[in-house]
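Step one of this worksheet: look at the structure below.
A protein chain is absent from this complex, but the other protein chains hold their places.
== subunit A ==
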Amino acid sequence: MKQVLPLLALLAAGTAVAAGPAGSDGKAPAKPALSAASAAAVPYAVANCFNCHGTDGKTSAAIPPLAGRDRVYIEETLKAYKSGAKPATIMHQLAKGYTDEELAVFADYFSQQK
(Lines give C-alpha, C1' and ligand atoms only; values in the text may rest on other atoms or scores of the structure.)
Protein backbone atom coordinates (compact mmCIF):
# COMPACT_ATOMS: atom_id res chain seq x y z
CA MET A 1 0.00 0.00 0.00
CA LYS A 2 1.50 3.27 -1.05
CA GLN A 3 0.12 6.14 0.88
CA VAL A 4 1.71 9.49 1.37
CA LEU A 5 1.66 10.33 5.01
CA PRO A 6 -0.83 13.22 5.18
CA LEU A 7 1.22 15.18 7.65
CA LEU A 8 4.36 14.88 5.64
CA ALA A 9 2.66 15.81 2.45
CA LEU A 10 1.45 18.98 4.06
CA LEU A 11 4.79 19.74 5.56
CA ALA A 12 6.60 19.38 2.34
CA ALA A 13 4.50 22.29 1.15
CA GLY A 14 6.55 23.06 -1.92
CA THR A 15 7.36 19.49 -2.87
CA ALA A 16 4.95 16.80 -1.87
CA VAL A 17 1.78 18.85 -1.99
CA ALA A 18 2.55 20.12 -5.44
CA ALA A 19 3.63 16.70 -6.64
CA GLY A 20 0.55 14.92 -5.43
CA PRO A 21 -0.91 15.51 -2.02
CA ALA A 22 -2.08 13.05 0.58
CA GLY A 23 -4.97 11.01 -0.61
CA SER A 24 -4.17 11.47 -4.28
CA ASP A 25 -4.02 7.68 -4.57
CA GLY A 26 -7.69 7.59 -3.76
CA LYS A 27 -7.15 7.00 -0.09
CA ALA A 28 -8.53 9.80 2.01
CA PRO A 29 -6.40 10.96 4.88
CA ALA A 30 -7.61 9.89 8.30
CA LYS A 31 -9.28 13.30 8.68
CA PRO A 32 -10.22 15.97 6.19
CA ALA A 33 -6.98 17.65 5.23
CA LEU A 34 -5.87 20.28 7.67
CA SER A 35 -5.16 23.66 6.28
CA ALA A 36 -1.46 24.10 5.71
CA ALA A 37 -1.47 26.89 8.25
CA SER A 38 -2.55 24.57 11.04
CA ALA A 39 -0.20 21.75 10.15
CA ALA A 40 2.58 20.85 12.54
CA ALA A 41 5.91 22.52 12.05
CA VAL A 42 8.00 19.36 12.16
CA PRO A 43 7.99 16.38 9.79
CA TYR A 44 7.92 14.02 12.75
CA ALA A 45 8.84 10.91 10.77
CA VAL A 46 12.30 12.35 10.14
CA ALA A 47 13.01 11.31 13.72
CA ASN A 48 13.03 7.73 12.37
CA CYS A 49 16.56 8.57 11.28
CA PHE A 50 17.81 10.21 14.49
CA ASN A 51 18.59 6.99 16.40
CA CYS A 52 21.45 6.28 14.01
CA HIS A 53 22.32 9.66 12.48
CA GLY A 54 21.86 11.68 15.68
CA THR A 55 19.17 14.09 16.80
CA ASP A 56 18.56 16.41 13.81
CA GLY A 57 21.30 14.50 11.97
CA LYS A 58 24.09 15.66 14.28
CA THR A 59 26.63 13.03 15.25
CA SER A 60 30.35 12.40 15.31
CA ALA A 61 30.10 8.61 15.49
CA ALA A 62 30.86 6.19 12.62
CA ILE A 63 27.41 6.46 11.01
CA PRO A 64 27.66 9.63 8.91
CA PRO A 65 26.06 12.91 10.04
CA LEU A 66 23.32 14.43 7.87
CA ALA A 67 22.89 17.89 9.39
CA GLY A 68 23.74 20.68 7.02
CA ARG A 69 24.62 18.35 4.16
CA ASP A 70 23.62 19.16 0.60
CA ARG A 71 19.91 18.56 0.08
CA VAL A 72 20.26 17.14 -3.41
CA TYR A 73 23.08 14.82 -2.31
CA ILE A 74 20.98 13.40 0.53
CA GLU A 75 17.92 12.98 -1.65
CA GLU A 76 19.76 11.38 -4.55
CA THR A 77 21.70 9.09 -2.24
CA LEU A 78 18.49 7.94 -0.59
CA LYS A 79 16.87 7.26 -3.95
CA ALA A 80 19.96 5.33 -5.05
CA TYR A 81 19.74 3.22 -1.89
CA LYS A 82 16.06 2.67 -2.54
CA SER A 83 16.54 1.56 -6.14
CA GLY A 84 19.48 -0.65 -5.22
CA ALA A 85 21.87 1.40 -7.35
CA LYS A 86 23.99 2.20 -4.30
CA PRO A 87 25.08 -0.74 -2.14
CA ALA A 88 24.91 -0.42 1.65
CA THR A 89 24.84 -2.49 4.80
CA ILE A 90 21.40 -1.23 5.86
CA MET A 91 20.24 1.93 4.06
CA HIS A 92 19.06 0.03 0.97
CA GLN A 93 16.57 -1.79 3.21
CA LEU A 94 15.43 1.23 5.24
CA ALA A 95 15.02 3.55 2.23
CA LYS A 96 12.47 1.13 0.74
CA GLY A 97 10.13 1.91 3.63
CA TYR A 98 9.53 5.49 2.52
CA THR A 99 7.94 7.20 -0.47
CA ASP A 100 10.09 9.40 -2.69
CA GLU A 101 8.17 12.40 -1.35
CA GLU A 102 9.04 11.48 2.21
CA LEU A 103 12.70 11.01 1.34
CA ALA A 104 12.67 14.48 -0.24
CA VAL A 105 11.18 15.93 2.96
CA PHE A 106 13.87 14.23 5.05
CA ALA A 107 16.62 15.51 2.75
CA ASP A 108 15.22 19.01 2.99
CA TYR A 109 14.95 18.83 6.77
CA PHE A 110 18.52 17.61 7.29
CA SER A 111 19.98 20.08 4.82
CA GLN A 112 18.50 22.91 6.90
CA GLN A 113 19.95 21.80 10.25
CA LYS A 114 22.93 23.78 11.41
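The working rule: contacts are C-beta pairs under 8 Å (C-beta built on N, C-alpha and C of every residue); 3 or more make two chains touch, one makes a residue touch a chain; residues count from 1.
Rule of thumb we're sticking to: contacts and distances are computed from a predicted model.
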item	value
Choices "NADPH-dependent 2,4-dienoyl-CoA reductase/sulfur reductase-like enzyme", "Copper chaperone PCu(A)C", "Spermidine/putrescine import ATP-binding protein PotA" or "ABC transporter permease" - which one is the UniProt name of the chain not shown	"NADPH-dependent 2,4-dienoyl-CoA reductase/sulfur reductase-like enzyme"
Subunit A residues touching the omitted chain (full complex)	1, 3, 5-7, 27, 29-31, 34, 38-40, 42, 44-45, 47-48, 50-55, 59, 61-63, 89-90, 93-94, 96-98, 102
